[in-house]
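Report on the following structure.
Only a single protein chain was left out; the remaining protein chains are all shown in position.
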């Protein structure tokens, strides 16, 4: 079992429990606590390592480019959904927003995958994570309603920028940065060494929830299942190329590809439910949680890693 | 205080809080989270150590024997309850099922007791734990209803085999086995070194709950109180002899005796409540949680250990 | 950021999330779990270190004196509230009780502050913490109702002595003491090394809750805001002097001052709500949580430390 | 607004997987469940522990289904389980969907 | 089915240990409790924190007990605590047990 990480095993166990209709369930409160922990841990880690960077200002440009290019995913996904898939405008826009945004847990599994293989990556990728979360949400609403057509932009901006994922990531990044590795060293045991343990519990819960979302897949249909595999791979190719162009390490490019390929299932669904009320959440959740999340865990991350290795070897 | 482990102190603290009618309570959500953690940790540990066993196939026979002989407990308990205790058939059957099954936390305290004394034990006993959970539940239903008398066996089988305790133990055992100690080494801090800490919190909660169950003891009466002490000790004698016959180490035989002596209060009550609806749950819970659980913690485990030492010395 | 501890950063993050009206919230269940953990960890630590003290009996006198003198805070606060602030009798009494009692988390942040600077302190201060919790609650009720005026003293005594904070602190202190550092050594990872990590999560939640209490400040008014800063500083001066007189170390005197300066927001509000029903809880909570708690974290603790250093240098 | 029935069942949490199919079989088109604790003839149920927790289920339905639910639930479970059932008249829009 | 009363009390969580004996003293044979949050004259109670949490208690009882509960609860607690009480007519089987 050298190909996969044990955290994937816990996801599979949760899936199995769900499919067997076991009474195993992680309470909503536990899942909330675990996701709080994961967000803080990721933010802190990014911040602490940012504190070691000599010139943080030099990161602005690569971050800006990576964020800008990430708009490619929803702008590619929307016409595909609308014209190939024949989906209604609100549904296409909402799904495009989910795929344009990112999944924190897929990122966490990606870092676990890399560190299990002793592969390093640029620390500022956790910073990037923060900035990749929200632009797609705004693009999604624009796609659904056009500009100025009665959207409550103030409410939307509030929803997006004060959503708990953003607040926790930005805040703990700032704490990690301000106090640096020394000041916050008493926290590395809790937020660093225990990270993988807490992640296993979260993945177990995600497995149970994903199994419950499989019913949604039926309403999603064959097109969305294909979409949930093809679009991430295409986005990942974009991530690989941009990572290479920005001069990222192999690990960094793999993580950037993973981020591009991942679809949000925390920030996006909550924001879209309010901003595009007439989109059917079963479609977006069925695709992002039922197809793309397990695909990325099981096949995607190793595939993106292989793509990066191939490109970097080919390009010398 | 060398005789007892501090985890027993936390149980006593919970008991005291309950008897003092303190407002201390561990929420249902916290107790669920802690028992989830304990089950995964026990399963993982068993699995990781199984991965080190050269020939896992050789364990099949001793496991099969130990499981088969464990049927002795309910078959002994049932007539005692029915004819000595004068209990109604459904009550006698349900209580017999509780005593035939096992308590994961009593097992955990047993391992803690042994490791506190530096005594080793066979690692596959956690595997055994899994297989000792359910046979007694089926025996209990058979005792209550006979064969074919309108029991919904499919539902019962589903209840028993997909119950969360079984799913988590089997699943994490498989994960521990597949990934082995190396692959899952990043988890030993979380699931190994922290085990005792999480166990103290769980024991605190068990103390509070046990105190609340003391009221049930009144409805149970003197017979059941005696039963809750005598039957575990007799079962433990059986466990000691079988452990010796199977060639287990001193630690292993002590744990096997502890398992035989322990009574379920998670899997069995849930399954019996549905499968034998006319059994009074106050009787089974009063005995298993109000008498046998504290007895095993405080006196039972050291007693079983002494019995094993005596036998092994006597038998050379 | 050498002046403050990162745990204060988490408090600030929670405050910010609250003021931004983020949807970040820590569930009641999580906050309860965290405060349970903190209480047990503090009690255990005190007990384990008490076990190392050669003559515990010698601590009785300093503890008795420190507890006796702590009555100064409510007896000073009550007339100030009643005659300077013009508050109703029940409100003045209830607020005086809050300020006479202590805040476990402020104490925890104080110990974190000291250990971050490598400053030691007398271990029996956690024992003191227990005895400082409740006398003020009884004084508060006496102030509100006089003696014998139809107070249900039995209920009050029960509320106060079986409140979960007292039970957990006393119980885990006893466990730590009975088993000592060796017996309970398997717990130091969980309750010791992880302490600060759990504290950061609790502080995050406290920040969110404190932000919500700012609305209460408006009903409290300018007098109470000033009161919430001045009275703690005066009480801290008392704590510094008594610490010095008792011959405490610099760290010990700083912690004693911090305890005197801190205001309860767990034990006191719950007890006062029942014992003095006609007191308005918005006033006491607004002051203790909205003013004094953040003041102590950000400015108070460093100030009390400076006061101690000044006195000890001046007094040679 | 049209008048229909609201049936409320309070029972042991352990009954949840058994009682829900029963409700649907009796003709309910939906239900809403809240976690609860309580006290009754069988003593206190403090919800600190899954075996001492209750649930409170509400079903909006027409009078016929309501009668059937009350009957079935009562006959099947009240002998062996802690259980309380009551019905109220309520007003809704589009009563046809229930 | 017979008609009896359902009395619902929504109040601060802190009142729980005080109000339950009161209900039993007024003649209630049981009650069902759910955790709640809410908003009223005293502002928002968001349940993030035990002091800002509410509980919702339901009591099935006869009209006499219902009147007594509403009266007692109202008289004893409404001056000092956030509290709402209402009563509804409901139908049950075997009304005698309540």
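Each chain carries a letter (A, B, C, D and E) given by its place in the written order, and its residues are counted from 1.
By definition in this document, a residue touches a chain if its C-beta (ideal position, glycine included) is under 8 Å from a C-beta of that chain, and two chains touch if they have at least 3 such contacts.
Just so it is clear, the model here is predicted, and its values are computed rather than measured.
Peer 1: Considering the entire complex, write down the shown chains that touch the omitted one.
Peer 2: Contacts of the unshown chain, counting the full complex: A, D, E.
Peer 1: Would you indicate which residue among A:31, A:95, A:242 or A:257 is in contact with the undisplayed chain?
Peer 2: The single option touching the absent chain is A:31.
Peer 1: Using the document's contact rule, name the residues of chain A that touch the chain not shown here.
Peer 2: So the residues of chain A touching the missing chain come out as 25-28, 31-32, 205, 208-209, 212, 215, 269-270, 273-274, 277-278, 281-282, 285.
Peer 1: If the missing chain were put back, which residues of chain D would it touch?
Peer 2: So the residues of chain D touching the unseen chain are 1, 4, 6, 20, 29-35, 60, 88-93, 97.
Peer 1: Where does chain E touch the missing chain, residue by residue?
Peer 2: Interface with the chain not displayed, on the chain E side: 10, 34-41, 54, 56, 70, 74, 84-88.
As a working rule, only the chains that are shown with their structure count from here on.
Peer 1: Roughly how big is the turn, in degrees to the nearest 5, that lines up chain A with chain B by CA atoms?
Peer 2: Rounded to the nearest 5 degrees, it is 120.
Peer 1: Which chain's C-alpha centroid is most distant from that of chain E?
Peer 2: The most remote chain is A.
Peer 1: Comparing centres built from CA atoms, which chain ends up most distant from chain C?
Peer 2: Here the answer is chain D, farthest from chain C.
Peer 1: What is the distance, in whole Å, between the centres of chain C and chain E, each centre taken as the mean of its C-alpha atoms?
Peer 2: So the centre of chain C lies 34 Å away from the centre of chain E.
Peer 1: Take the average of all CA coordinates in chain B, do the same for chain E, and state the distance between these two points in whole angstrom.
Peer 2: 40
Peer 1: Touching at least two other chains at once: which residues of chain A meet that condition?
Peer 2: Counting only residues that touch two or more other chains, chain A contributes 23, 29, 194.
Peer 1: Can you list the residues of chain D that touch 2 or more other chains?
Peer 2: 17
Peer 1: For each chain, which other chains does it touch, given as pairs?
Peer 2: A-B, A-C, B-C, B-D, C-E, D-E
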